[in-house]
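Here we show just some of the chains, and they stay where they sit in the whole.
Per-chain residue numbering starts at 1, and chain names A and B are given in the order in which the chains are listed.
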Amino acid sequence: MKLGVCYYPEQNAEEIWQIDARAMCELGLRIVRIGEFAWYKMEPSQGMFEWDWLDRILDILHNEEIQVVLSTPTSAPPSWMIYEHPDILPVAENGISKNFGSRRHYCPNNLAFHDYTRKIVTQLAYRYGNHPAVIGWQVDNEFGAHHSVQCYCDRCVSQFREWLINRYQTLNNLNNTWGTIFWSQVYTHWSEIYPPNLTVAMPNPSQVLDYYRFASDSFVNYQKIQVDILKQNTENQFITHNPDFGTFEVDTHLLGKDLDFLSWNSSPTGQAEKFTRRLYAPWDSIPEFSYDVGDPYITGFFHAWVRGAKTKPFWVMQQQVGQTNWGEINPGIRPGTVRLWTWHAVANGAETVVYFRWRATRFAQEDYQSGLLKHDGSLGMGYKEIANLLPEAPVMQQLRDEPLSSPVAILTRFDDLWAIKIQPHRKDYDYLRTTFSFYRALVELGISADLVPYDADLSQYRLVIAPLMFIGDPDIIGRLEAYVARGGSLILGPRSGSKNESNIKVDEPLPGLLRSLVGGTINDWQSLPSDVQFAIRSEIPGLYGDVGIWTESIQPDDNEIVNILSRYLGGPMSGRAAITDHDFGAGKVYYLGFYPNHEQLKSILKYFMKSLNYEGILDLPDGVVVIQRGNHRIAFNFTRNEKTFVLDDQMVTLVPRDIRFFLRDWS
Amino acid sequence: MKLGVCYYPEQNAEEIWQIDARAMCELGLRIVRIGEFAWYKMEPSQGMFEWDWLDRILDILHNEEIQVVLSTPTSAPPSWMIYEHPDILPVAENGISKNFGSRRHYCPNNLAFHDYTRKIVTQLAYRYGNHPAVIGWQVDNEFGAHHSVQCYCDRCVSQFREWLINRYQTLNNLNNTWGTIFWSQVYTHWSEIYPPNLTVAMPNPSQVLDYYRFASDSFVNYQKIQVDILKQNTENQFITHNPDFGTFEVDTHLLGKDLDFLSWNSSPTGQAEKFTRRLYAPWDSIPEFSYDVGDPYITGFFHAWVRGAKTKPFWVMQQQVGQTNWGEINPGIRPGTVRLWTWHAVANGAETVVYFRWRATRFAQEDYQSGLLKHDGSLGMGYKEIANLLPEAPVMQQLRDEPLSSPVAILTRFDDLWAIKIQPHRKDYDYLRTTFSFYRALVELGISADLVPYDADLSQYRLVIAPLMFIGDPDIIGRLEAYVARGGSLILGPRSGSKNESNIKVDEPLPGLLRSLVGGTINDWQSLPSDVQFAIRSEIPGLYGDVGIWTESIQPDDNEIVNILSRYLGGPMSGRAAITDHDFGAGKVYYLGFYPNHEQLKSILKYFMKSLNYEGILDLPDGVVVIQRGNHRIAFNFTRNEKTFVLDDQMVTLVPRDIRFFLRDWS
């Protein structure tokens, strides 16, 4: 189990490099990531490459037995390049070009930028493809950050047309698929087609979804340019990337396919600030400790997303060690949290944790971001905690080597996320919030879940949840039918199967292609304002109260074995089925006809898991997380209060911000 | 009494046309509107017209004895046209051109677009001007939707100058009228003048009002191009248009002048979502049932607006039959509402109700909008309700043929609406909210009101209300003087007579030209923050409490017979007159010096109407509406609870979402 740190030699005097490397080594850090913003340092003017400095720092690190992840520097094209090729700058949705002066200021389809990219990556790969210090590569940095995915420049316009030609072959096919006869939008030449920006009224949702796909593909393809060069020119070095989880505009599942593993940047308090309002519903109570410790459900959600993308371990490529600089409050963190976060990452499948960053920068955009060393060179809180982690490293290593197998898979797909974003129909209906609600409920029940793409192998899971399979894709539906028929269990949430792949409404009764799985149809649905709710009743223990937001009533097919687990008691659908289960082959399909609140969802999931004879359900206090890897368990108390709970019939008490191992048959 | 439906043959396979027409006929639908988005289908490339399909569908409909309203397709110029003439696209206030990809993407002053318009309309008129199935024409669709009225393209810049030359003849005249000497804005050439966008500080309010007028006139003129062609080339076919009531940027009174009658698109739940926050004050209670039945006061307000524009019956050209797709929640509707809405429209003066739409579209922008048939072809809720309406059709026909004569007229003018929008002075002072407050109070008292333009014939009304005659126009004031002198009654609200036609403050004491009507002057006025209110006292029964928002004190002229009906008790105007009445000739003028709340306004109107010996005042529960046509009455319960009220000394009980007729002397 190796811990690492992000380092920016180019931002420090060369005199200090050796001192820093020594100190890292002494702190037990064995990995350094460098280079992701060093394009100017590598190529200070067009075609003039300077490698001496990089040779030197790599030698220094190598001498200290520190391994290096070398990043390609393409996330920050230098000033001279933009001066030569201002067309590299991306164009915003309002048609105005962005400017140089920060980062990610490039159009992923720009040909000049592709050339520059190929040259610098090729140079790097040639020179360091066999360097003994370099164990792997990071491509670019944080694809997707700062709403930088969707570009509206002329090149993107023409590339979007190419993408469409490739997808549809004929204009006739495109027109039929998009339904352009509606509002006389029929295209008669490819060159009439533009991205869906600046329209007078809402644009065509099929066109928008294709544009989202195209923009995401542009970055997947741009990454591929770099991956191909690196693969051809390196040996025994891995390739990874750390996408940004902010806008969800680039498909991280697709990015992952071309990589050896995925990484991500974990900033628990920053992500708590940024995502709480999105992932929690307005009526949900927010963990009161999250502001200075982070929200373990949110952090874990992203761990699970990244792990699930390839169903394999991942790296935390930047682990927060103090305050962030991009939130609204940017609070300091509590003592104990860096240790907590590190263990939490490992327990969730992180193979390596790389801290961000060695020294806080005194200058430029991130001078309010903490480092292990403060601005005055003194030791920050994170430094001291990492030092304290050293004795725990062997246990961490062992934990890391255990398999992390989750009983539950939550299916995720960017197409669904985008289609719901394009047409939420009901304000605030959010794909991620829906998905997170299932994840959080499971974690609170002590159940590990993988967030997996539709093409994942489902056979290992006891339960598969499709919280919002808005688009009914025949492939995944066929695979789900096979999975359930062989004895698996499936939960489908409301709005399932509403659309086809082209973002067109199905022409069958809802839930469209999923009807045979459900054994019934949706005979009514209601989008409800926040102050309108209807009562339900149910045999499921703990499931009661009112439901709102979105409600659907299910009409079971006469020929199918369908149990009605819950019914509406009030409103226009009173008396009709709200939750059903359907025997399908050797398995079972649950249809959840409404958007449940947190306690309702916990009751539902608990009931379903118990029905599957799953015995690991826990009753955990808020902020306590228990994760199982192999036969071992690790419990976390993320709160600032002592917490007591029952584990394996034992009372367990954890002091604030502490962890406890429960090791069994440790070999 | 005919009911109809909107149909889009171009969006459906031709095989289904005959089936659809048959089904419409069986459902009792006798009218179909088609064509408003079919430009591409009619003219798939420049100058190549295709009419066979339209011939066929018209024949099919004619064979089923269904009459057709044929719409010109100009609201959605096809892609090839924009490709040839991108200058057709409108330019937004920020100077950026809009793009193709939805609808209403044209500048109303573009010459190329005028040419295309003339050609397609001429072709249509030639071919179908005597078609036996075609009973009338709809010009374009929803002028004003999507903030598409005010364009800032180069053509509009030059046309605005032409419009100004036409209005002012000389620059000197314009400079004097606008007061351009203020802030050195004096223009020395016509070509120095631009629309009032992108100014550093607020623009000149006289210039802005003229720009609003110009932009509105641009659409009135654009409609006229089509109307003239249709009139010249058709026989015995009416011409109508269905303006959008969203932005109020185009003067629907002026649009109406060139039409045989006005139509509008009624979406009660959509309009409740969109207008409640605007038309109700923050402290008003909102009908709790409006989310899934609509707000009958809002729906009725627009019925009254459209009816009043020409003081004659109108059409509902698109009647909602399920959920909308353009609101925030887009709730489903309750059983019974389609019937309720249809009767409500007829009771309010609708000659015909055309449902929107036959089939829900599976594709493109409106796939979340309901139709009578669902996406899977099954029958929607609206379908079933219309079927149930069939037995009621004869009564509906008789009701429709009765005169609808209102005792009250509420004067409305776009100039006032725009001038208040340009300079509300007090945030949220809204012309429509003010006007609606009077309308709603009257409806709750069982009193029908017409919302009429200033040039309407007032002689038929017992009471005329000018809620916000901000601009004192000598013509209407002369006519009001004549009306009152002959025995009429007039209510003037606060801020009356503040400006002249050029949006310049009057140089006389307030209320300016209205002083002789009022018999006094406004000697003080206060704009008040929301938390500041002053008490009033009054002889008017039920009128008490505090008033805020805007208060004026009235100083009666010594020589006039003026009664003080209410005085301020607190604040800087304590003791002064808040409401007066003035004997003017044989009539009476009331001046209301403050912005009353709902209960206060009801008390005031009740008192005034009783003073006029009007005997039809009712005491209706919230959500119950009673409308009189001829000697007959129809009562509606829009709520989801049983409602009991007194009508003609009888207790009447209505079950939820039901209606009751009270027919007298039915012939």
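One rule holds for everything that comes next: contacts are C-beta pairs under 8 Å (C-beta built on N, C-alpha and C of every residue); 3 or more make two chains touch, one makes a residue touch a chain.
Keep in mind that what you see is a predicted model, and the values were worked out from it rather than measured.
Participant: In total, how many chains does the complex have, if 2 are shown?
Facilitator: Total copy number for the complex in this file: 3.
In this text, only the chains that are shown with their structure count from here on.
Participant: With chain centres defined as C-alpha means, what is the inter-centre distance between chain A and chain B in Å?
Facilitator: Whole-Å distance between the two chain centres: 48.
Participant: For chain B, which residues are in contact with chain A within the complex?
Facilitator: Of all residues in chain B, those touching chain A are 8, 10-11, 37-41, 44-45, 73, 76-80, 82-83, 90, 92, 94, 96-105, 145-146, 148, 291-292, 323, 325-326, 328-332, 334-335, 360-368, 375-378.
Participant: Show which residues of chain A lie in contact with chain B when the two form their complex.
Facilitator: The touching residues are 94-96, 178-189, 191-192, 194, 196-207, 423, 425-427, 502, 504-509, 524-529, 532, 572.
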